[in-house]
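The complex appears here without one of its protein chains, the remainder shown in place.
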Amino acid sequence: MIRVVVFGMGMVAAHLLTGVERIKAGLEPWGVPLAKYKLSKGIEDIEFVGVYDIDSYKIGRSVYDICRELIGRDVPVPESLKQLKVSMGIHLGSARGMPIKAQGLESFGGVAEAIDRLVDEFSGFGADVFVNVITTEPAKAFNTIDELEKAVEEGRLSATQAYAYAVAKYARKRGRRVAFINVIPTPIARDPAFVELYRRVASIVLGDDGATGATPLTADILEHLAQRNRKVLSIAQFNIGGNTDFLALTFPERNLMKEETKSSIVEDILGYSVPHFIKPTGYLEPLGDKKFVAMHIAWKTFNGLEDELVINMRINDSPALAGLLVDLIRISSILLEHGVSGTSYEINAFFMKAPGPKGSRNIARIVAYYNMLDYLKKLGAIGL
Amino acid sequence: MIRVVVFGMGMVAAHLLTGVERIKAGLEPWGVPLAKYKLSKGIEDIEFVGVYDIDSYKIGRSVYDICRELIGRDVPVPESLKQLKVSMGIHLGSARGMPIKAQGLESFGGVAEAIDRLVDEFSGFGADVFVNVITTEPAKAFNTIDELEKAVEEGRLSATQAYAYAVAKYARKRGRRVAFINVIPTPIARDPAFVELYRRVASIVLGDDGATGATPLTADILEHLAQRNRKVLSIAQFNIGGNTDFLALTFPERNLMKEETKSSIVEDILGYSVPHFIKPTGYLEPLGDKKFVAMHIAWKTFNGLEDELVINMRINDSPALAGLLVDLIRISSILLEHGVSGTSYEINAFFMKAPGPKGSRNIARIVAYYNMLDYLKKLGAIGL
Amino acid sequence: MIRVVVFGMGMVAAHLLTGVERIKAGLEPWGVPLAKYKLSKGIEDIEFVGVYDIDSYKIGRSVYDICRELIGRDVPVPESLKQLKVSMGIHLGSARGMPIKAQGLESFGGVAEAIDRLVDEFSGFGADVFVNVITTEPAKAFNTIDELEKAVEEGRLSATQAYAYAVAKYARKRGRRVAFINVIPTPIARDPAFVELYRRVASIVLGDDGATGATPLTADILEHLAQRNRKVLSIAQFNIGGNTDFLALTFPERNLMKEETKSSIVEDILGYSVPHFIKPTGYLEPLGDKKFVAMHIAWKTFNGLEDELVINMRINDSPALAGLLVDLIRISSILLEHGVSGTSYEINAFFMKAPGPKGSRNIARIVAYYNMLDYLKKLGAIGL
Partner (left out) sequence: MIRVVVFGMGMVAAHLLTGVERIKAGLEPWGVPLAKYKLSKGIEDIEFVGVYDIDSYKIGRSVYDICRELIGRDVPVPESLKQLKVSMGIHLGSARGMPIKAQGLESFGGVAEAIDRLVDEFSGFGADVFVNVITTEPAKAFNTIDELEKAVEEGRLSATQAYAYAVAKYARKRGRRVAFINVIPTPIARDPAFVELYRRVASIVLGDDGATGATPLTADILEHLAQRNRKVLSIAQFNIGGNTDFLALTFPERNLMKEETKSSIVEDILGYSVPHFIKPTGYLEPLGDKKFVAMHIAWKTFNGLEDELVINMRINDSPALAGLLVDLIRISSILLEHGVSGTSYEINAFFMKAPGPKGSRNIARIVAYYNMLDYLKKLGAIGL
């Protein structure tokens, strides 16, 4: 059994929670990368024990009701989700400007108190793995534990950072080895402060920013071009969608968070810099969660001539990430069992846009996948 | 020095010959996959010593003049190509129906005599590596050397098969270790008869059907989807162009040759069969050598939803293949030096649409590339 | 009230019948071109009285059941369709090679008898308008009534031609003015024989080959380019789908029917010929009725430079045609009221790929639309 807490009850959480329940009930596990292998933890071992959000409309309601509203037109929502209620999380301004009425635990007595309250609640849940899928927020790395702790005292940190800190504190207090999985751009696995904090409690962070949609595909296509020694001349990549995350990314400071994690692949893979425009481009409500991606790449081929490639996609944003999370939950639990702590580049390199630890290189996903399989085989965590 | 003979003086040969000369003169070797590594044979070691064709308009003329006509509008043609003249090759109906006046050596006394004449000419050239880039032709594998030799006697073989046989005979007669590189669909590296024939003379065949354009990209994209366990629902891939090869592929029996080598990737990589339409689709003269590719792939993602991807490309067909040939020439020469004979799956898997030997599986190109690098490193053929 | 008979109980008929019933029940009439104008006949005036098919699996069953099977996954099927049953139609080999068990009235005593039986049945229905949406079939124009009547005697005509002949005979026998709407490529409105036959009975044929999907859009895009005097260099248009019509078009003689009606727009609109490839390209079952279209157009712009345009579409094939049929039914009934007979270029030019009468020119749809509005306004048939 893997007991999971989710931060952020949005579209990704809705797909993660309903998808896992539906797979338990017989749905084929398409979209779960390692479903075709035999891992020592199965999908049926995942149990969701807690969900946090700061939208006052959601707090206290059942996950079932919220999933029905968010994705009920597209998928059937299992009744088993009626028992799970949304708890109040930490806000710290992470939803500032968004069209919701936000309310955070810290408003009842400060950040330190809110963190302590979370630690108590986590203990009540007996939780093992924590998944962070709140809306993209502005945030910077602390780099040292000292800086981090000073920030906690002064309340100068983002919601994700507060959650990650609370989880580590819970691990220390309960003597429990836990995992924190961060699939938004806030630096956690890229922040040496958090990696060290988790290492000290024999726990693990995985992150940052889950690699779904256009970025990992771009990585593989750039590798494809690099292998043929084609000289890439320019890359344009547009993304537009109608979910909360695209709305959030119309705020420049959030967009910047995303642009950084998206652009780093180019030079990492090609080995030289290329003029590029790779950004979440706009918000268009009717597209909903199925974003539209357009990409143009031009290159110089043999004998001095030029080729070009255009890609257009319609991708369900949230289910893609939810599918990755199913494996990240299982893998993080397995890593803990095998005594891994801190973070794991082998895992992050496949699953994350900005793989931790700090300074790690992006590589083609196809290569990262086989590296990860080798790593898991050596751990003895995978069979066929 | 690697002394190279080319069969088929079309667009690919034109780009290969001018491109190599231009690189010797300082052009950056973009489009040559391994140019960024240090191989024991350099691009400057390549010397073209003979060129064959069966178009009576080309026979006897200088390669310089033909290159000017074929690609002179797009690239400058080096004067160094003025010395090289086109020799008459073997026809055997390989250009039947094409809008040229074809003439083959076999018309002066039969196939066996034509082969002997080629053996003499190869000896005169002192050739090491032979590259086959004639127009796609209908042909079937012989499977045994007996069947092959009977076919030679009776003149029942294709032009490519006759060339490959002549090259092997030349190797035996002169005691010279040689390589035959086949980048069209005719089964040579997939034909156990030819692999064994070459093995006996300590020589090597590489093939079949050079992997440029849409097929290797499709392979990598399918691998990308497979790694995320997305269930591919359908694949449509259209190709249209205006070069001689597209004209040839309007003949159903030639198109079939291509369809086979293109379609085999799907099940090899995904591990299950998917309804697909993958074919050279038509001939449109104004597109010239820069073909237009359109591809549509739909899949099932996590939680039962569907995504889709569309790719459109404008690709210079012939330079892409010419760039691969530069490395195939160098690698085959290196393999001979290291005593490899028969064929080499490690090399074919990256470079070929239908990699020999017979029964070999297609794998993602990104994976095949790293396998090939490992293989070449173990041979001691590659540095950084 | 407009009493309508439909030939061919496939996807188009299913969407036409359910769509009209749903609009009567309150669905917005999107996809019906003139729904925003006030025509003297409303959509609610349409009543379906008979449906014919030659698939023995469908004959005798209710339209409701068949619609549920064909499109029930995508749209709710109104119960009002339970009363309507499928009658046996004329086969004449129109479904030869298709994967169905076909059975035609002519197998019980010849073509002339089958036609007489239809005439009797039409009388029973009291039908006014007849819609032909059978699968694309090979057929040639007769040009004269004599040739047509000789062919009827000898049974040398296609199913569509037999239906159109039966309808004209019914009009003559009952002294009733009727309309025959042909939206498949068989030449009816392009065949002077049928136009004259209908003129003699003060009735009307509209046709041929309903203009949905890529062809009318191509027409408007070519007009767009022509208006800027851009020199079109080449046009490639691929279509692939998974409905019965795409399956039928894998038979070369049927594909040819379609290619003719699709290609005629190019020279008609541009005023010069352009190399083009415009064809139904393949069958891919999982795409179902939602076809994939890819189009590439290149042109020369001012100062000698070249531009290019790529269009990709996912289009529901059958509903698009069904939407046009709703207006064709209303308009043909209105034309009859206003004494129009023979055929009507003003209407065909907007709705049809190959507008009758014979020799008519294709024009940009945007222009044809305004011409049609003017024509209908002059007739007094349209208000705002």
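Note that the chains are named A, B and C in the order they appear, and that numbering of residues resets to 1 at the start of each chain.
The rule is short, and it goes like this: a contact is a pair of C-beta atoms (placed from the backbone, for glycine too) under 8 Å apart; a residue touches a chain by one contact, two chains touch by 3 or more.
Keep in mind that this is a model prediction, so the values were computed, not measured.
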By the document's own contact criterion, which visible chains does the hidden chain reach in the full complex? A, C
Just one of C:Met98, C:Ile311 or C:Leu379 touches the chain that is missing; which is it? C:Ile311
Contact residue for the chain not shown (choose from A:Ala236, A:Ile363 or A:Leu379): A:Ala236
So one chain is hidden, and I want to know which residue out of C:Arg177, C:Arg230, C:Arg330 or C:Lys353 touches that hidden chain in the complete assembly. C:Arg230
In the full complex, which bits of chain C touch the chain not displayed? Write them out. 15, 18-19, 22, 27-36, 71, 74-75, 216-217, 220-221, 223-224, 227-231, 290, 299-316, 319-320, 322-324, 326, 350, 364-367, 369-370
Provide the residue numbers of chain A that touch the chain removed from this figure. 233-234, 236, 238, 240, 242, 275-277, 279, 281-287, 292, 294, 296, 298, 308, 310, 312, 314
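Note that in this section only the chains that are shown with their structure count from here on.
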Just grab the chain with the largest centre-to-centre distance to chain B, centres being mean Cα coordinates. C
Multi-chain contact sites of chain B, meaning residues that touch two or more partners: 308, 310, 312, 314
